[in-house]
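Structure record follows, encoded as C-alpha cells.
Here the complex is missing a single protein chain, while all its other protein chains stay put.
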Amino acid sequence: MNLLLDLALVAWLIVLAIHVARTGDDRNAIIAFIAFGLLLGLAWTRLGAIDVALTEAAIGGGITGLLLLRAEAHLRRGRQAGSAPRKASGATSIVAALASAAIALGLGLAVLAFPSPAPTLAPPALAAIDATGLGNPVTAVLLAYRALDTLLEKVVVLLALLGVWALTPDHLWGGAPALKEANPPQPLLYLARTLPPFGVLIAVYMVWVGADAPGGTFQAGSILAAMWLLVMLAGLRPAPETRSRLLRLLLVGGPALFFAIGFLGFAVAGGFLAYPEPLAKALIVGIEAALTVAIALALGLLVAGPSSKAPAP
Amino acid sequence: MAEFLTGAALFILAVTALGLFRVLRSELAVERMMAVQLLGTGAAAALLLLGAASNTPAMTDVALLLMLLAAFSCAAFTLGQSDEAADAAAPKGDEP
Amino acid sequence: MSSAISDTATLFGLCGAALAGIGLFVVIAHPGLLRRLVGFNILGAGIFMVFGAVARRGAAAGLPGDPVPQAMVITGIVVAFSASALAVALLRRLFDLTGRESLEPPAAGETPRAES
Partner (left out) sequence: MSTLADLFTLAMVAGGALLFLAGTLGLLRFPDTLSRLHALSKADNLGLGLIVLGLLPQVDSIAGGLKLVCVWLLAQLSAATASQLIAGALHRRKSGR
C-alpha cells in the first residue's frame, strides 16, 4: 500500500509538471503549479523530511502562488489585445526536448548509481546534539553545525530584496509598494481579520517546537509573511514605506545579531559561530526569534515588489 | 489498522487528484481553483491519516499549515479575477 | 525495512530527475518569461527531490533521513523563492517599460511603449 501511494504521488507530480509545460494559458499553468506544490509537500513527508514538507507547504503552496498570480494578473492587465506570446518553433522544441531528456536521463542514472551503503552524516549529527541543547537534528544543522550556510542564505535573501528595490523608478524611491486591492471583496476583509491571529499563533508554535521537533524559523517566517501580505492585500494596514528606518533596522537585525554572536564566538568559544556550550540553546533560540522577524519581513517585501507610490513628504 | 489508514489516504488523494485532472481542461479558471481547493483539503486529510498510520504526530503540523494557507492561495487567485472585472468596468485607454 | 526505504528513495529520486528534465524543457522551449519562471521552479523542485532521495537513503541511527541534505534543501527552497521574486520584479519592470513579456526581439509591427 505504501509503495502504491508513492507511485501514485510520483505519477501525479509528473502529470502536473507536463501540464505546466503543455498548457497554453499562463494562469492555468500557475494553478497547476500550486497543486504541484501541495503534492510536493506530501511527497516530502513520504521521504521522511517533515521539516522540508513544512517549508514547501508554506512557501511552495502559499507565497509563491501569490507572487506568480500577481505577476500574471499584472501582465494580463497591461497586455494589448491579440499580443499573446508566440509559441516556440518546432525546431527549438525538439532541441530543448532532446537536451532536457539527456539531463533527466543523466540524473536518473546518477540516482540509480548511488553507492550502496549510503553515506550518511546522521550518526555524527546525533552524537553532537547534546552539546547544542536541541532535539531536532535539522535545526541543529541549520543553526549550529552549518550555521554559516544559514547566515549566508539570510544575506542572499537581503541581496535579492535589494535587487527588487533597485528596480524602483527614481521618483518613487523610498515610497511604499502598492499591494492593496482597489476594491477588496468583503470575504477577503473577513479573512484578513480572522486568519492572522491563528497564523501568528502557529508561527510562534513553529519556532518553539522547532528546537525539538520538525519546524523552525523558515517555516514560521513564511507563515508570518503570508499573514502580513493578507493584511496588506485587504488594505487593513498600509504597506510600509521602504525608506522607513525601523523597517530597514528589523530587516538587517536578524543577520546582524547572527554576525555579532558569530564574532563573539572568537572571544568565548574559540571560533567564528562557535557557541559557548552552556549558553548554546539560549543563543540559538535568540537568533531564531530575530531571524524569524527578519525572514518574514524580507519574504513579504519580496512579494510586494518595488515601491510604486512616491514617498509621503 | 495502519494499512487501512494508508489505503484511505490513497483513496482520498486519488479521488481529488483525478477530479483536478478532469477540471484542468475546463474553460473556467474558477473551477480549476475549486479543484485545487478540494485537493488541498484532500491532501490535509491524507496527511492526518498517514500521520496516524505511521505514528508521526508532526504530520498534523503539515496539515495545519496546508489548511492555514488554503484560503490564502484562493484569495490570491480571486485578486487577479477582480482586476479583470474592474478592467471590464473601467473605460479603456488609461495608459500608465 | 531498509530495502523499502531505498526503494522509496530511488522512486522519488527518479521522479526528481524527470521533474528536472520537464522543468528544463519549459525553461528552454517556452518563449513566455513567466512560464519559464514556473519551469525554473519545477526544475528546482526536481533537484531538491534528488537531494531528498539522498537524505532518505542516509536514514540511520533512528532518524528518518540524513539531516544535512534536508537542511540544505530548506535553505535552497528559501533561496529559490528569493530568486523567483527577483525574476518577477525584473519581468514586471521589463513589461512596464517595453510591453514585452519574452526575450525574443519584437515583431516588425510592434512598437515599444514609451515610458510614463
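All chains are identified by letter, namely A, B and C, in their written order; residue positions are counted from 1 within each chain.
In the analysis below, contacts are C-beta pairs under 8 Å (C-beta built on N, C-alpha and C of every residue); 3 or more make two chains touch, one makes a residue touch a chain.
None of the values given here were measured: they were computed from a predicted structure.
> Over the full complex, note down every shown chain the hidden chain is touching.
Spelled out, the missing chain touches these shown chains: A, B.
> Across the whole complex, list the residues on chain A that are touched by the chain not included here.
185-188, 190-191, 194-195, 198
> Kindly note down the residues of chain B that lie in touch with the hidden chain.
These residues touch the chain not displayed: 1, 4-5, 8, 11-12, 15-16, 18-19, 22-23, 28, 30-31, 33-35, 37-38, 41-42, 44-45, 48-49, 52, 57, 60-61, 63-64, 67-68, 70-71, 74-75, 77-78, 81-82, 84-85, 88-89.
Just so we're on the same page, only the chains that are shown with their structure count from here on.
> Quick check: more C-beta contact pairs in A-B or A-C?
When A-C is set beside A-B, the one with more contacts is A-C.
> Measure off the straight-line distance from the CA centroid of chain A to the CA centroid of chain B, and report it in whole Å.
For chain A versus chain B, the centre distance works out to 19 Å.
> Quick one: chain A and chain C, Cα centre-to-centre, how many Å?
13
> Which residue numbers or ranges of chain C touch two or more of the other chains?
96
> Multi-chain contacts only, two chains or more: what residues does chain B have there?
Expected reply: 96.
> Which bits of chain A are touching chain C when the two form their complex?
Counting only chain A, the residues touching chain C are 2-3, 6-7, 10, 13-14, 17-18, 20-21, 26, 29-30, 33, 36, 40, 43-44, 46-52, 55-56, 59-60, 63-64, 67-68, 70-72, 74-75, 78-80, 83, 85-88, 92-93, 95-97, 99-101, 103-105, 107-108, 110-112, 114, 118-123, 125-126, 137-138, 140-142, 145-146, 149-150, 153, 156-157, 160-161, 163-164, 167, 216, 218, 222, 295, 298-299, 302-303, 305-306.
> So in the complex, which bits of chain A are touching chain B?
Against chain B, chain A makes touches at 1-2, 4-5, 8-9, 12, 15, 19, 23, 27-28, 31-32, 34-35, 38-39, 41-42, 45, 50, 53-54, 57-58, 61-62, 65-66, 69-70, 72-73, 76-78, 181-183, 185, 188, 191, 195, 198-199, 202, 206, 209, 213-215, 219, 223, 226, 230, 233.
> Enumerate the contact residues on chain B facing chain A in the complex.
3, 6-7, 9-10, 13-14, 17, 20-21, 24, 29, 32-33, 35-36, 39-40, 43, 46-47, 50, 56, 58-59, 61-62, 64-66, 68-69, 71-73, 75-80, 82-84, 86-87, 96
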